[in-house]
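One chain of protein is taken out of this complex; the other chains stay put.
Order of writing sets the labels: A and B. Residues in every chain begin at 1.
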Amino acid sequence: MKTIIFKATDLCNSNCAYCHAVRKGDASIKTMPLDILEQFFVRANEFLSEEPGETLKIIWHGGEPLILGADYYHRALEFKKRHCRQTGPRISFDMQSNLTLFSRDYVDVLREMGIRSFGTSFELIPGLRGRGGKEGSDRYNRQFIDAVSLLEEEGFSWGIIYVVTKPALEAPLSLFRALTNFVPSASVMFNPVTFYPDRAEGIAVTAEEFTDFLGAIFPEWWRHRDRYPGVDPFKSLVENIIDGSDSLICVDSGKCADTHLSVSPDGSIWQCGRSSDWGMMRYGSITDCSLSDILNHPEKEMLRKRTVLLRDGECGGCRFWDICHGGCPLDALAETGSVMHKSPWCWTKKGFIENYFEPVTGIRHPCARNGSPHPGKNRDCAKPAGADTIQKIARERREKASGLRTSPHKEAL
Amino acid sequence: MSYPTLLCPHDPALFDPLKGHNVAVRVDRPEDVCRAAEEVDSAGGILNRIIIETDRPLSALPIPGDWDGIPVALFAPEMGRYRDLSDTIQKLYDFKIHVYFPAGNAENLVSCRILASLGVTCCLAFDEREPDWTALADLMTYAAFGPVPHAPIEPFHHMASHYSPGACLDWGALYFDDPREYLHLDSRGRVALSRHGLTKGLFIADHISSIRDPLENEGYMKGLNAWRRHFLEDHPCILCEGWKICLGRFGSDGRHRPGCARFAADTLAEIEQYWSQRQDDSREART
Partner (left out) sequence: MAESDPSDRVSWENVVYIADFLIRSNDHHIALLGGEPTLHPQFVDMTLYLLDRGFHVTVFTSGIMADERLAELKAFLTAFPPERLQFVCNLNNPDQTPAMKGETEKIARFLTALGPWTTPGFNIYRTDFSLDFIFDDITRFNLHRQVRIGMSSPIADEDNLYIKREDMKKVIDRLYGYRPLFEKLRVQPSLDCGFPLCDFTDEQLGWFYRMAGPISFGCGPAIDIKPNMDVYSCFPLSNVRKRSLFEFNSIQDVLAFYLQLHDQIRRDVPGAFDECTACVYRKEGRCAGGGVCHHREVSGL
């Protein structure tokens, strides 16, 4: 499957302090014209016809994708139907949106696109989202709340990506509780704020700070993991380390060269959404390149070589290689000027697992096996030892209550 | 979403425009129960509930035979002496009357246990009085995990039977306080989202006829999931471990109070345990 971060617009109705969109290049086109939009579906069909076993997941992104208006999406669907008659079933859609512009107008077209849930963000710390300081963020949050209410009434679900900034480091557990209480599904992914190097703006966090932030939350999560089924990166780590799953997100997979692309409003094709925001790793344009051409681009080849180089070099012998693969090449590029180094965020994986995950769970990640299957031996370790029966809980309650009280009923005489 | 039930005071003039709607009626006197039910029926409404609020103990209320078939929710301050109620228990059971007691009176926690063990559904109503949280926790254990079948004690039975991980649990409808299920009308037919809204004059429409589809009413949409407003106000409840099964309802008018956080957290933990056990039992039954 190929994931395409589809930035049909750079326009946004918010001004989040941690937004890292700083594109270099042709900033004059803020919203993808319809001809380019149509051309994209031509290219999509071309690619899927060449590769019968492939699928495309198109994630509407931005800017703020709902700024485009429902008609834009109707046109997108038209183009898809027109140009992807045979290949259309192999195209799926998702959306990452701040949801503040969601309205009933979007319901039908989004349903027709097969979109059932949204990735979004939410911020409790005032002044970090919305326009105009605290007042702006209060107004923004009210809009957000109204939008998710409507979303839920229309049968959609949603989860949040929480961007951890410096202010968030003060009270990680409170933040964790508040966020998981806010999102009914408790689907919360914690990501560190990442900036194009010039724009730390006093809210950047270091890898160590982010790791300790996660570490402050993890014991609570582990204790009640059934209550918070969708909290990442914890859920994914459990799946990888305990269940032996080899499903990894792009930054950890070491395969992003083969799995990810991004398209910006002017039709440029980039390595991924963040590379598009930072103006790095542009491969060409859909107006003159096919998707197959892009996947064979020399820079893509470099990314593939990176995986081998790191495995045998900088990351050689690291027992977390199989769930990290040197991290995001873009972070390496931003830090060192070359993708051929491991990510400077290495500690958020290695440090977190060694200092928090393994001590709290008592489960050790198996050593790197360079392709050997996961032994699966950790599965049984994760079961709670000797779960109490309901009888025992009830009995303890009654014993406690019986020793303390008698009936408070009024005296009959 | 189906149209909410319209909860109104006992005024036949209000019922006529409600033809075809589900209707609940609040009466002050038990003597008015049958008449209110007939009036709703005559007006073409579909009777959802007759709600009686009385200041007399349950044991002092007559339960006449012609209540049979009328769904009644009975709010009483207390049970009264068991000996005075003994003859009425059978009717409470047969007529499926739901009895509501204030949770702030510790005797009522005992009364719920007694009545539920006899097959009478009981509900604890949380108001401004602070409950005995320890006794409440004991009652919750009995309500959710009692090994001998008994009638529900709400809201605990609802919590235990509807809990799902990764979801919030709003049990407001048990107390007619959920806009998805109930809209409240005043004597002039003005529409509010809750009893609290009625008393505060927070109306979303001047008349129900103006609300064709509640989802299109701005005030209604803002009122749905009103618990989310706590997050805008930095309310202490948003940090509570037990939030997902409380949503501020164990507090008083959404106000946090000492003791409820521990109770809610412990309750959630027990309900999770119960849910987990049910999952294990189902898995075993399938294999």
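By our rule, a residue touches a chain if its C-beta (ideal position, glycine included) is under 8 Å from a C-beta of that chain, and two chains touch if they have at least 3 such contacts.
Treat the numbers as computed from the prediction; the structure is a model and nothing was measured.
Colleague: Can you say which of B:Cys34, B:Leu61, B:Val110 or B:Ala265 touches the chain missing from this structure?
Modeller: B:Val110
Colleague: Out of B:Asp138, B:Asp170, B:Glu241 or B:Glu270, which residue would touch the omitted chain in the full complex?
Modeller: B:Asp138
Colleague: Which residue numbers on chain B touch the omitted chain?
Modeller: So the residues of chain B touching the missing chain come out as 81-83, 86, 89, 110, 113-114, 117-118, 138, 142, 146-148, 150.
Assume only the chains that are shown with their structure count from here on.
Colleague: Averaged over CA atoms, how far is the centre of chain A from the centre of chain B? Could you give it in whole Å?
Modeller: Spacing between the chain centres: roughly 39 Å.
Colleague: Touching chain A in the complex: which residues of chain B?
Modeller: Against chain A, chain B makes touches at 1, 81, 106-107, 110, 134-135, 137-138, 141-142, 145-147, 165-168, 215, 221-222, 224-225, 228-229, 231-232, 234, 238-241, 243-244, 268-270, 272-274, 276-277.
Colleague: Chain B touches which residues of chain A in the complex?
Modeller: 124, 138, 141-142, 145-146, 148-150, 152-153, 174, 177-178, 181-182, 184-187, 224, 226-230, 387-391, 393-394, 397-398, 400-401, 404-405, 407-410, 412
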